[in-house]
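One chain of protein is taken out of this complex; the other chains stay put.
Coming up: subunit A.
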Amino acid sequence: MRLPLEGSQAIARAVVAARAQVVAAYPITPQTHIVEHIAKLVADGEATCELVSVESEFSAASVVLGAAVAGSRAYTATASQGLLLMGEVLYNIAGLRVPLVMTVANRAVSAPLSIWNDQQDSMAMRDAGWVQLYCSDNQEAVDTTLQAFRIAETLEVPVMVCVDGFTLTHTLEAIDLPAQEQVDHFLPPYRFARTLNPRNPLSFGTLVAPEYYAEMRQLHHQALLDALELIPAVDAAWQEVSGRSCGGLLRVEGDPAARTGVLTLGSIFGTLADAVAIDPACGPVRLMHLRSFRPFPAAALRAACAGLERLVVLERAISPGASGIVTAEVRAALAELLKPPCVHGFAVGLGGRDVPLDLLPRLLASLPETPGPFRIFDLDPDKLPQEAL
């Protein structure tokens, strides 16, 4: 059923269609609309979940943890400061191998205070042990949310679905909402093997001494590596049900003969595709959307880079004092190739700065022969002190 829906509204409907039984969240821009829509669906009797309106994101994450181990499908959503406040619980959820789904409405992290979009927040949680899937549009946000529950529950790992704040969460689009039967067919009822149950009492979250710790980390690492197979398989299964794919681990589009590749995550993928389509100054370009950042699809990326002479990474976060986070990982993955493309890394669109259509042709025209250091591309020199230039 195609409906004109705001991104947040569509995600809320997907969560309800997934029959989440417990939802806990705390408001933060630009995530707020998602929980407000869920609350409205509950108030209107269109959803039957237990909605727990907690006193903080720290508790939101803790409530869904408790709910999932007590046997219910659970969901939360947050952004930015809220995600950072959850940090300790997020590591805990992942280490306990609790299947949960969370939407991150990506937003910059304070200070400087900004309510606008970039991806510094989810990148800061890169090593928490969650699967991280990025969405390039709102249809993908709906489809990925449903897929996320299946991935989480199959592997007993939590899944973060990252959608760009405002650009996606607050944008109205025609969305194909799957029918309830389709969702039910795709997503079996929640079953967690280690559910806390008085008939079979288990102890969960115990103290692990050095002689077992590394093995447990290995099992967790392995589960995320297993997701490299599962994510495309679940996407394919969803395609059978819905006719739509989200691109598995890595969506590759554009000219297969191109010598230049451009890789990004999230909603600017669409902007880049439009730029390539309408502006001949871009030249032939192979476009890549890194849907799965964790697990990192190194092999798929190497395959997708075959024949490329240069790869431009455009990302929405930085690791101050080092480089781009995605750029560093792309470089490491491609270093295994005999003839790797030159990797040029840039941050763009930080703190909600607009990424216009002409950014890509300008950037491609300015690329040097050999890559320079990672930098923020769309800086305005007039706004920087002289000494910084």
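Assume a contact is a pair of C-beta atoms (placed from the backbone, for glycine too) under 8 Å apart; a residue touches a chain by one contact, two chains touch by 3 or more; residues count from 1.
In the analysis below, contacts and distances are computed from a predicted model.
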| item | value |
| --- | --- |
| Protein name, per the UniProt record, of whichever chain is missing from view ("Thiamine pyrophosphate-dependent enzyme", "4Fe-4S dicluster domain-containing protein", "Extracellular solute-binding protein" or "cytochrome-c oxidase") | "Thiamine pyrophosphate-dependent enzyme" |
| Selected from A:202, A:281 or A:365 as touching the chain missing from the view | A:202 |
| Touch list for subunit A against the chain that is not drawn | 21-22, 24, 49-50, 52-56, 58-72, 74, 88-89, 92, 96, 196-198, 200-209, 212 |
